[in-house]
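Here the complex is missing a single protein chain, while all its other protein chains stay put.
== chain A ==
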Amino acid sequence: MEKAAAVLENDDLKLRLGLPGTDEPEQQSSSSQVKNNKRSCAEMEIGSCQTGQEQESGAPATKAQVVGWPPVRSYRKNVLQQKRPESETGSGMFVKVSMDGAPYLRKIDLKFYKNYFDLLKALENMFKCTIGVYSEREGYNGSEYAPTYEDKDGDWMLVGDVPWEMFITSCKRLRIMKGSEARGLGCL
């Protein structure tokens, strides 16, 4: 358990600017860490479990997970665990990324990134543009481009508003909008 946690910490420190799929070994070790967490949780009768993965990714500090809460049958948990909503390709969390003015779209694996910083840096690199820094009040005002995404409900949202974990599970596709068009989005 300690060894797996140490691997995760190291991953945190590395900036991932490469294309998705280049760091296979790390991805595999983190998914096996998830498995380790689950196994030990089943054995523990009392206490927290499954906090490791989510907290490391910078999501809001989750409360200690309690055995048997929320009260969902293990059968249901097991079935749904294996079928987390993913894109149609069925592996990884690949979403299309379009940029206004670019001749063709790209695809990235959201699971590959740990937080918004990594994602935005990667997008800037991929499309050779400046996205700038997010602020709650101004959005990405002042920068050339603003990153937006289509969520589960079909609405177009500004990237950065919601916690990272919530974002990756609800993001269906990304669109990097020209700053001029995005003016409305930043000032809600």
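Keep in mind that, in the parts below, a contact is a pair of C-beta atoms (placed from the backbone, for glycine too) under 8 Å apart; a residue touches a chain by one contact, two chains touch by 3 or more; residues count from 1.
Everything below uses one rule, namely that contacts and distances are computed from a predicted model.
Novice: Given the options "Leucine rich repeat protein", "AP complex subunit sigma", "Elongator complex protein 6" or "Guanine nucleotide-binding protein subunit gamma", which would UniProt use as the protein name of the unshown chain?
Specialist: In UniProt, the chain excluded from the picture bears the name "Leucine rich repeat protein".
Novice: Spell out the interface residues on chain A facing the chain that's missing from view.
Specialist: 42, 45-46, 50, 54, 59-60, 62-63, 65-77, 79-81, 83-86, 88, 152-154, 162-163, 165-166, 169-170, 172
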